[in-house]
Structures are given as structure tokens and as C-alpha cells.
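Please read through the structure below; I'll follow up with questions.
All protein chains of the complex are present and in place, except for one that has been dropped.
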Amino acid sequence: MEHLISPVLLYGACAIGALGVLVALPRERLTPAVFGAILLAGAFGALVLGLGFAAPDQVPNFHFYIFSLIALLASLRVISHPRPIYSALYFILTILAACGLYLILSAEFLAFALIIVYAGAILITYLFVIMLATEGPTADQVEALNEYDRVAREPVLAAGAGFIVLAALTTLLVGGSTGLKADPRLMPGDTRLAVMPQKVNDSLRAAGLIKGDEGVIHIEKERRWGITPRRDGNGTLYVADKNGLGASTRLIPQAQWPADLRLSNTEGVAFSLIDGHPGAIEIAGVILLMAMLGAVVLARKKVELDEAAKAQAQRHARLDEPDVAGVTR
Amino acid sequence: MIGGTLVTLLAQGPIPADMGGVTLAHYLVVSAVMFVLGLVGFMVRRNLIIMFLCTELMFQAAGIALIAFSRFHMNHTGQTFVIFVLTVAAAEAAMALALVVLLFRRKETLDGAAWRELKG
Partner (left out) sequence: MTHLLSHLASVALAASPPAEGAARAAAPVLGRVVEGPWTAVLIPGLPLLAAVLVALCAAGRVRSKLPAWITVGCLAGAFAAAVQTYLAVVHQPGLAQGVRVLEWIHLSWGEKPGQSFAADFGLYLDSLTMLWMLFVTGLATLIALYASEYMAHDLGAGYNRFYFAFALFVFSMSCLVMGDNLILLYLGWEGVGLCSYLLIGYFYKKPSAVAAAKKAFIMNRIGDLGLALGIMLTFVQFGSVRYAEIFEAAAPYLTLAGEGRIGEIPLLIQLIPVLFTVGAFGKSAQLPLYVWLPDAMEGPTPVSALIHAATMVTAGVYLVARFLPLYQCSTWALPIVAWTGAGTALLAATIGMAQFDIKRIMAYSTVSQLGYMFAGLGVLTSAGAAYHVFTHAFFKATLFLGCGAVMHGFAGQLDLRKLSGVAFMKGWGIVGLAMLVGCLNLAGFPFTAGFFSKDMILAEAFASPTYQALGWVLLFTAGLTAYYTFRVFFRVFIGPKFYEPGDELHAHDDHGHGHGGAHGHGDGHGHAPAKAKATADAAHDFHPHAPGWAINVVMVLLTVGSILAAYPYLISWVPGLIDASSARVIEVAHGGEHAHGTFFGYDPHAVMYYVSAIVGAVGIIFAFVLHFVGRTGAATAKADALLPVFGPLARWAQNKWYVDEFYNFLVRVPLLVISHVLHLADKLLVDGLVDLAGFMPQAAGRGLRRQQTGALNGYAFGMVLGVGVIAAIGAVLLW
């Protein structure tokens, strides 16, 4: 089959990327995260360049490169930074960059929802927990790191496994999506215009297609509005003045419709969500409720320290306050 | 309104049909790389919180792929699914973090290896 990128370039780039990850992962002595980042960026650049060469007719969008690079490099730091707080902050950066990609993909509702929910709510929770669940720094070791944060486990094996998965995934991606082109036709959500007379009226009025008392008519017999958008572009819509059906009824073909007479992304998502997946919404609501209850129940539970932890806690107490030995925190 | 402006600015025109000059494969490659980074992170990190963060990273990667497909197929269902992914991620984060807090209270450490005896 036809391939967008030559295998050498593809797997070379994957290998370089894996090497970059391997270099960037935290190690006992030296962690040249910057080199790793450069290697990963180079690998990604090679992949995207390969894609660009494969389809030279498509002008690359500058913002795409910026956002995707930021997202990937921030992701790299999420997994490689030895301090959990920084990892979380880099994750926020990743999300912001991903939101940029969402905007390019004209999913503005989700972009902002993501910022609010993810960067705003979930990540703040993470930060709280990180702060809650970290041992307090001792007086002489303010900058001390936990051993389990400082050293990655089996980075070589993990990078190898990651390379295999990435190579396989990209092979499937670039091999399978060659002939796929975007569908230029009316989005199915736009047929929902038929139930949105107010939006249609506003749009028509702003475009000067109707004046005065005119508006979209309601066909009583068929119990629907006189708006018939069609995916092939041959839709129609009827307008008349306030007096209703009569000599003043006019037909506006879809070709004459103003360009902005289409569903906004938010409206489309709303229709898809509420109209298309009502049951799933209910289930999601129940899941969230249960999660909330579960979190409350779990966090309220009083936990007994096990033996080793008790001994450690006592040791800490003695070190901190040698005069009052035996007093536990 | 700001969103609309931003979209117009970034996407060079009102709702282009050609995905802003970038093919679907571009986004999928970004998504795949991010996903694998999450995978690798989950494997190498020992801090429970970071491991959960890595799963969130994988969610994000999936989200990007979903949105790209949604745009590509001009179908809002992909975006709807991202909302559900968001829901699950939020629920999972709530539960997982509550568990992490519990585990930390018991052992005073976040090292996943501290719970090896749970293997049974």
C-alpha cells in the first residue's frame, strides 16, 4: 500500500523520540532533560515534515506546530520531572496547548470546557493532593527529593516498549489515513437549524434578507417551521410577515443563506449531547455522584498506621523534638 | 464571541472545510506520541500521583484524536465523547486521589512499590 512517510524516516524518528524520552527520564546522577527534549522535538519535527512532504498541497498551519510542540514537550516534562508539583504544572501546560489544537479544530466549546474542568478543577485537586501527601521537608534538606521521584524504574525497557507501541501506532496511522479527506458538506448538526427559527431570523435580519415584521413561518399543518436545510445544499426556507401565510410568503434557497447561518460548535455539541446521548448523560451524572460519595467515604476513613510507618513516625518525632521523646505527631 | 474570533484567527477563516491545511494524520501523530509518552510515564514513574497524571495524559491524547476525527467527519459525536471522557477522568481523579491520600496516610510514602504485598 501507499505510505505517507518512508519507513526509514518513520522508524528513525520513532527511535530518536524514544531515545529522547530515555535521555530525559530522571536518573540518579545526570538528567539532561533539555537534550531529551531536543531529541523528541527533532523526532516529532521529522515526522511532521515527512507528512508535509507527503502532502505538499496542504499549507501547514503555523499554530498547529506551535501547539503540538508545546503539548509534547510539556508532556515529556510531565513524565520526566522529578518534582511532582512541576509535573502537575507541566500537565496544565499540556492541556492548554491541547486546547489550542482544539481551537484549530474548531471545537471551541470543548477547548474552554477543558481549560475550566481540567486545568481549573482536576489539576488543582492534584496539586492539593500532592501537597497533602508529601512528607514535610526537614530543616537541613529543604530541597530534598524522595527516592522514588528521583529515579525512574527500568527506563530502558519502558522506552523500548514505548518505541514498539509508537512505531506500530504510527504505521497504522500514516498507512491508513492516506486517502482520507475532510467532508466539506453541511454538518449533520446543521440540519437542527430547522428547529431554531429565532437564530435563523436573527441571522437573516443581520444579513438584510428580511425586513420589518417578516420572519420564518410556522407550517401549522406539518407542525414544523418552514426551514429545510439539506446536506446537499438545496435546502429552502420560507419567510412571511406577521400576518402569516399569504401573498407575502417568500422562499429563500439555501444558496442565498448568509454564511454564518449555521450551527455554532456549542450548539452542535449541545444537540449531539442532549438529543443524541441522553442516557449516557444520566449515567455520567450517576458516575460523578458515586465518585463524589466514594471520595467522601474514602477520605473520611480513619487510617491506622501500620507497624513500620508507626516506627518511622516515632523516629521522626524523636529527631524533631529530642526533649519530648515518645510524643507522636 | 471571543471564542469565535479566536477560531477565526487561528483557523484562517470561518470554519474551513480543509482542517486548516493540516491533514488528519498530523493530529493523530500528535495524539499517538502523547499517548506513548503517557504510557512510558506510567511505566517508569513510581510516584502514585504521577502515575495517575500519566493516565490523564493518555486521556488527553485520546481526546485530541477524538476531536480531530470529529472535525474530519464533520460530526459532533466525537466532541460529545470527549465530554464523557472528561467525566470519567474527573470521577477517576476524585476516587484515585482519595485512595492515594488513604494509602499515604497508612504508609507515609507515595511509592507504588510500597504496596507490593498486595499481589496476594
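Letters A and B mark the chains as written, and numbering starts fresh at 1 in each.
Throughout what follows, contacts are C-beta pairs under 8 Å (C-beta built on N, C-alpha and C of every residue); 3 or more make two chains touch, one makes a residue touch a chain.
Just so it is clear, the structure is predicted and the values come from calculations on it, not from any experiment.
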Among the options A:G36, A:P82 or A:G162, the absent chain makes contact with A:G162
Positions on chain B contacted by the hidden chain, ascending: 39, 42-46, 51, 112-113, 115-119
What chain A residues would touch the chain not displayed? 1, 153-154, 157-158, 161-162, 164-165, 167-169, 171-172, 175-176
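Just so we're on the same page, only the chains that are shown with their structure count from here on.
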CA centroid of chain A to CA centroid of chain B, Å: 6
Which positions of chain A touch chain B when the two form their complex? 4, 17, 21, 25, 44, 47-48, 51, 55, 58-61, 63-64, 68, 71-72, 75-76, 78-80, 84, 87-88, 91, 94-95, 98, 100-114, 117-118, 121-122, 125-126, 129-130, 132-135, 146-149, 151-155, 157-159, 161-162, 165-166, 169-170, 173-174, 177, 180, 182-189, 259-260, 262, 264-265, 268-269, 271-273, 276-277, 280, 284, 287-288, 290-292, 294-296, 298-299, 301, 303-306, 308-309, 312-313
Across the complex, what residues on chain B touch chain A? 3-4, 6-7, 10-12, 14-15, 17-30, 32-41, 43-47, 49-50, 52-54, 56-57, 60, 63-64, 67-68, 70-77, 79-80, 82-84, 86-95, 97-102, 104-113
